[in-house]
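For this view, one protein chain was removed and the others were kept in their places.
Lettered A and B in written order, each chain numbered from 1.
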Amino acid sequence: MNDSSEGSMMHQFCHELFPICRSITGNGFRQSLNMLKELVPELEIHEVASGTQCFDWAVPKEWNIADAYILDPEGNKICDFKQSNLHVMGYSIPVNKSVTLNELQEHLYSLPDQPDAIPYMTSYYKERWGFCITHQQRETLKQGNYQVVIDSVLENGNLTYGEIYIPGEIQDEIFFSSYLCHPSMANNELSGPVVTTFLAKWVSQLKNRKHSFRFVIIPETIGSIVYLSRNIENLKKRVVAGFNLTCVGDDRTYSFLPSRQENTLSDQVARHVLKHVYPEYTEYDFLTRGSDERQYCSPGVDLPVCSIMRSKYDCYPEYHTSLDDLTVVTPSGLQGSYDAYCRAIECIEKNETLQVSVLCEPQLGKRGLYPTLSTKDTYSQVMHMMNFITYCDGTMSALEICNRINAPFWELFETIDKLKKEGLLITA
Amino acid sequence: MNDSSEGSMMHQFCHELFPICRSITGNGFRQSLNMLKELVPELEIHEVASGTQCFDWAVPKEWNIADAYILDPEGNKICDFKQSNLHVMGYSIPVNKSVTLNELQEHLYSLPDQPDAIPYMTSYYKERWGFCITHQQRETLKQGNYQVVIDSVLENGNLTYGEIYIPGEIQDEIFFSSYLCHPSMANNELSGPVVTTFLAKWVSQLKNRKHSFRFVIIPETIGSIVYLSRNIENLKKRVVAGFNLTCVGDDRTYSFLPSRQENTLSDQVARHVLKHVYPEYTEYDFLTRGSDERQYCSPGVDLPVCSIMRSKYDCYPEYHTSLDDLTVVTPSGLQGSYDAYCRAIECIEKNETLQVSVLCEPQLGKRGLYPTLSTKDTYSQVMHMMNFITYCDGTMSALEICNRINAPFWELFETIDKLKKEGLLITA
Partner (left out) sequence: MNDSSEGSMMHQFCHELFPICRSITGNGFRQSLNMLKELVPELEIHEVASGTQCFDWAVPKEWNIADAYILDPEGNKICDFKQSNLHVMGYSIPVNKSVTLNELQEHLYSLPDQPDAIPYMTSYYKERWGFCITHQQRETLKQGNYQVVIDSVLENGNLTYGEIYIPGEIQDEIFFSSYLCHPSMANNELSGPVVTTFLAKWVSQLKNRKHSFRFVIIPETIGSIVYLSRNIENLKKRVVAGFNLTCVGDDRTYSFLPSRQENTLSDQVARHVLKHVYPEYTEYDFLTRGSDERQYCSPGVDLPVCSIMRSKYDCYPEYHTSLDDLTVVTPSGLQGSYDAYCRAIECIEKNETLQVSVLCEPQLGKRGLYPTLSTKDTYSQVMHMMNFITYCDGTMSALEICNRINAPFWELFETIDKLKKEGLLITA
């Protein structure tokens, strides 16, 4: 279905986005969004002012940062933001002063269990400053005075997000969401917005789109809350299936996080695709959720949003550290996710409830659809077709039937089209 | 319940029917049906003209055959129809000509994996001729000219089927179907029509029949389609449980093929009987169906038809070859199936929804139904009775209760009758 070179193109695109310092607001987010827009010009950029009330939340101040570092007692520059933007705790307030090592320790974050990793830390809703450092380096710090410099600005501004709407034959929508608020990390998160953008591009080129498609690229949590507060009525009316794209870049496994309702159309499709693509995939409990399904699936919102992932956040060692880089994410990892979502989209597009138009089995032989010689072996050849037909009683969707007969839906697309052309299957 | 000598009588009857060359139409089918009618005079014979439209199908031409053989280059008669009617592909058109070995090979069918078996082949819906031969013999054929002779007639005529209707107290019917269209093979198929006929005989002698009973003996597939096309309204209105009898003759195992709906009364009864008769029985998926349930259970027909079998078609090595003979089918194999179906009939006849007529447990002691001495052991003695009563709340059928309490329904027939006589159980 898909040229495998998308994997390489996506990986290359991740490389370009990687160094930018993003947060839930600010110019890094805007710059990244504009790079996505170059791929999909349909992308519209929205700005929402700090302080805007969104359900129980308010849009926070906008944060921007120019530089940050620590000068050690000997004047060496450490925790240099320009070396890795993970060195600064996200949303750190500006600071420029001399502190003792003891004072400094209160503002340092490191991971004793992963001594060579810089952890990823943020403090969006309490004003703080902090530096993240490998535990290895932290252990070498000597007594003395340290000059801490964070050249950041935290002030009223905007929260930025992107939205792509691609209309189809009907107004019912398939919804995709991904987030772009993390600095230099690859599987969580660049893989998400990059695969989402490439999917939007593919969808925009699809002939005969039945559903309309909506893709949003937001900051995590506050972004989905903001987006929902402005669009909930429309989403509740139109979204028939939705997906939150995150951690879709490595090549180690496939995982699935269901929606809160656990068996929506999205869930059914995701499980169907994964069962046939990678039967050993892991299905996680919704209790292990941690991304925007927390908002999309919240009571009263109740959107059918689930996630097909590769290695799930919190379940791979590099998660939320500087080790989650573009060696973790691979072209084939990205390609696998992209293909799985394309399959999922096709299944939703093609899914319908069919009914066989004749009583008893149709005589497929006279239509050239059935072998004319009955032998020990011929039955198996037409098994999927006969099995599919036998469940077309107007009560099960094509997808449900494929699950019942244990056949990948896409292998039946052509057969179903033939049977519909023959008038043997009709829409129920 | 049943005299075990039915097994021998059925086996003997199979012997008499075995040599006849049957097909989906023709005199072999008629002759066999007339032999069944000698056992059950209620059997009515129906003829349906070639070309008659039946749903998506039409009744095929009638096929009859007098003789067939091949003369090898040395004048030896091989593939002699009079030795085994399996040597001729069913529905072969007439032929009488000389062919080279190479030309002949195009018309020969054999099984490399079962070199001593003549395969069973048919070509009902495309005009062809062919011979079936053991692979062993095929390997010995030498270059030269072969005279192929098939003295068959394929012309407009009739499709024949038999029907037995035995009225009961109510018009609701228990339905049985079996097919009689195979030439000399024993488990698949003579066991089916023979057990069916003996069941019809047993039912016709039952006192106090509650349900009416209908038994049809048809050619497979086209026969059930023809029969349904003429009787569907009546069947849909009246059939409460139905069974397709096939492969009921060997003694190696029991199997169950559910209906498409999987949990009709027939399915419940069949599973109940098998669980208590032969707990290790195999339940097959409906996806492995291959007989007339394909029609009876098709969408819009939706009859509650399932199969209690011994070794299921396609699941034993002799299937659809000359090896499926009367050494595979045994008297005890036939008897086991017959008994299981008698049990099933009794369960359906006796099944009803009951309600206990008093609040709290009835005092069974004063009615002589409960031990008067409470010891560590006495409770177990009346356990089944007490368990049955406790679920008689008017919501579960007697059969469902027996499943819940893990007791064979038939072991409670007498107890239930007593409790009904005492007025403790009443029909809900």
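Everything below uses one rule, namely that contacts are C-beta pairs under 8 Å (C-beta built on N, C-alpha and C of every residue); 3 or more make two chains touch, one makes a residue touch a chain.
Everything numeric here is computed off the predicted structure, so don't read it as measured data.
Of A:Leu43, A:Ile225 or A:Leu425, which sits in contact with the chain we cannot see?
From the options A:Leu43, A:Ile225 or A:Leu425, the contact with the absent chain belongs to A:Ile225.
Taking the entire complex into account, which one of B:Glu169, B:Glu283 or B:Asp393 touches the absent chain?
In the full complex, the listed residue that touches the missing chain is B:Asp393.
Touching the absent chain in the whole complex: find that residue among A:Ser23, A:Asn85, A:Thr122 or A:Thr246.
A:Thr122
Could I get the residues of chain A that touch the absent chain, sorted low to high?
The missing chain touches chain A at positions 54-57, 109, 111, 119, 121-126, 128, 221, 224-225, 228-229, 232, 260, 287, 290, 294-295, 297-302, 314, 319-320.
Considering the entire assembly, which residues of chain B contact the chain that has been omitted?
Missing-chain contacts on chain B: residues 355-356, 358-363, 365-366, 372-376, 379, 383, 386-387, 390-394, 405-406.
To be clear about the criterion, only the chains that are shown with their structure count from here on.
Nearest whole angstrom, what separates the Cα centre of chain A from the Cα centre of chain B?
Between these chains, centre-to-centre, one finds 54 Å.
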